[in-house]
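What you see is the complex with one protein chain gone and the rest in place.
This part shows chain A:
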Amino acid sequence: MIDFYLNGQRQQHADVTPDTSVLELLRTRLGQTGTKEGCASGDCGACTVSIGEPDGRGGLSYHSANACITPAHQLNGCHLVTVEGLSRGDALHPVQAAMVDCHGSQCGFCTPGIIMSLFTLHEQQRRRPAPLTQQRMEAALGGNLCRCTGYRPIRDAALRMNEYPDTHPLWADDPDLAGNVATLHTDATKAKPSAGATSQGRFDSPRDLATLRELRRERPQSRLVAGATDLWLESTQQLKILDDIINVRQVAELNTLEETPEGWWVGAAVTYSRLEPLFAEHYPAFEHLMHRFASSQVRNRATLGGNVANASPIGDTPPVLLALDARLALDGPEGAREIPIAEFFLDYKKTALREGEFIRAIFLPRPNADHNLKVWKLSKRREDDISAVLAAFAWRWDNGVMRDVHLAFGGMAGIPKRAPTAEAALEGQAPSQAVFEAAKAALRGEFQPMTDVRGTKEYRSIAAANLLERLRLMLASTSKDSDKKDAEVCLDAYAH
């Protein structure tokens, strides 16, 4: 049984198969065809919906999501808002009116998704007004492809939406909605194993670590899902039947963000969106990567734990975690253990996780004042693209020489990987041209990248070495202002 609110109306649906997506539920079962399928892989945003969850202060906090890769069962205890739910009788919602007035639609097929991304942005603006910078607009709309307009009128609509009278959707009049959703959200019966059983498999949503361990003991072959932003492609693209799923999104112990003097333990189910303030404060380079990491629809659902466990050689965060010497808290039926992230990736898509084991949390060490981190991603498109090469460089200064040099790369090998010989070339050295030449030469011996759809092996090799050269040039710059140093060798849009 899934139990949620759709545009203010309670929805209860029995026997929804575990691998049903929100999009499939809407279009096929509920006849709500306003939400469109453009790619069924979370890459175009045409199916964007807004999901409201209790914010802990008696209200609902909305985030955008790709309905095509969001499991329908994860709607339990949420308020799903779709394009059909925004206008108030005959009156358009401000984002709809702004899109009409700015000529923001042409063929109209991407429009419902654009509307929902704008709605989510509008809601966030209402809750926490802030200047609508280019960066915020890009963050909100970078995951919505439009093939017709070239985006200018959509940008205008975003800039103008706040000028319209704030016409609330009808459901916003219901004073009990947030409370009702919260009641559903915390409803413990939904966590019971029986709640996740369907005639065609299981979708269990445990609420605590003990239950999760127990379920993993019983069904070590079950698939763990948090954001589902990668796993669901197995269903929509490869047509695999996903009939044994454990949803960790609501496991309390996996949702904590715990600060210690040494750093932070980030629960494996914590979404990127929740991490952004932490990154912004302590790891600006990591935060900057987030602007080029997937889309807000994905960052709102996806988790650091998922990116690590997925162990893709082109995942964007593992190289950063390698550069930071992150640690992983693993847990499972056989108990808990802690390992350095460097010991986690064994081979292509093969990890140190044992049967039934899972990632409970990721430890990010607190950077001290001497610590430096640079993260650079190369891809064909700036937004929502997968890296051809990603480089994460970390070191600290010690009387003018580089210490604890970490050079980690994605896209250069079958796993995210550090470059120890290149690191050794720099370790304990002042950043002269000669030592960097040595490091670049070492790098060439260290990786034999492959040619694929995102780049040739030659390009990857040259680009990786050039990113080291970029670092050298930055360090060699005589500019006083660090932003200016970056701008000399790195485009503004990409700089950090």
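Criterion: a contact is a pair of C-beta atoms (placed from the backbone, for glycine too) under 8 Å apart; a residue touches a chain by one contact, two chains touch by 3 or more; residues count from 1.
Note that in this section contacts and distances are computed from a predicted model.
Between the names "Allophanate hydrolase", "NAD(P) transhydrogenase subunit beta", "KipI antagonist" or "Xanthine dehydrogenase, molybdenum binding subunit apoprotein", the one given in UniProt for the chain missing from this structure view is "Xanthine dehydrogenase, molybdenum binding subunit apoprotein". Interface note for the absent chain: among A:Q9, A:T33 or A:S479, the touching residue is A:T33. Screening A:L378, A:A392 or A:A422 against the full complex identifies A:L378 as the residue touching the chain left out.
Among the residues A:Q11, A:S61 or A:S87, only A:S87 touches the chain that is left out of the figure. Of the candidate positions A:A130, A:A188, A:A369 or A:V453, contact with the unshown chain belongs to A:V453. On the side of chain A, touch with the chain left out of the figure occurs at residues 27-28, 31, 33-41, 43-44, 46, 82-84, 86-87, 89-92, 95-97, 99-112, 115, 134, 137-138, 141-142, 144-156, 237, 239, 376, 378-386, 388, 452-456, 458-459, 462-463, 466-467, 469-470, 473, 487-494.
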